[in-house]
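Structure below; questions to follow.
Rest of the complex left out; these chains stay put.
Per-chain numbering from 1; labels A and B assigned in written order.
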């Protein structure tokens, strides 16, 4: 029979907690990508569902709190018009810096907004960043607050 | 002597399975990057070796199944011409969304194809995405199917 050293169970608990943080970071990365995908597909029902009950969106189009208000803001400004194959605009998402703290997390990331340019080649229209707060709600990571700031944007 | 609670061994098994998924996702990320590296180095032997025995490549240059056929397609269209320091073209790879399911996995990612432009600065020639299926073959993750789609491309 194998004798487990005292403290071995604690080691297992600690290890499980560390694995949880690694998984949480990956789930938050997936959430950030799901946002970009829903945005580019003009699917603002899926987009709004990524926010917590008290989740806020703040950006150039205004601000809104809660999934229904966020849906309404996006529908009225951009237009809910789901196109599973994509709408022709693209969010390139990079530079993730994510910090997990239990059932809360925060992040900054960069976004690059791309559309077809005059000659058909990709036009880099804007570069900006997101500042995010996340919450684990019913076991699922959601945006608690997402602030989208445009850092470089064409003047016309 | 320390007494392990009933079920502790199962906890360890479960934890090991979760760690495996985290490692798998990182190995798949590395595979996606190795593809870009081999492509940019015009090293189509290394490129073809990233595909499973039954692996398929589908894209603007045609389609091929199996490493030898994929090598041949790339050699005949682009040209096998290994340049370890790079050939002067670049695949910027972003927005990975990877789902692992045992010895299979799937992913979508974005690719940006960059070359030197007229004034020497980077020219963003194309933006597209990959839809991938992966298989663990002899313990190593390989492409089972990679479909490359150009979403924005200059008309001339």
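As a convention for this text, contacts are C-beta pairs under 8 Å (C-beta built on N, C-alpha and C of every residue); 3 or more make two chains touch, one makes a residue touch a chain.
Predicted model only: the values in this text are computed from it and were never measured.
All together, the complex described by this structure holds 3 copies of its single chain type, of which 2 are visible.
Here is the rule we go by: only the chains that are shown with their structure count from here on.
Simply put, chain A must spin 120° to overlay its Cα atoms on chain B, rounded in steps of 5.
Per-chain CA centroids place chain A at a distance of 23 Å from chain B.
Touching chain A in their complex are the following residues of chain B: 1-5, 8, 11-12, 15, 18-19, 22, 25, 94-97, 110, 112, 123-127, 151-156.
The residues of chain A lying in touch with chain B in their complex are 3-9, 12, 15-16, 19, 22-23, 26, 30, 33-34, 36-37, 86, 88, 90-94, 114-116, 119-122, 124.
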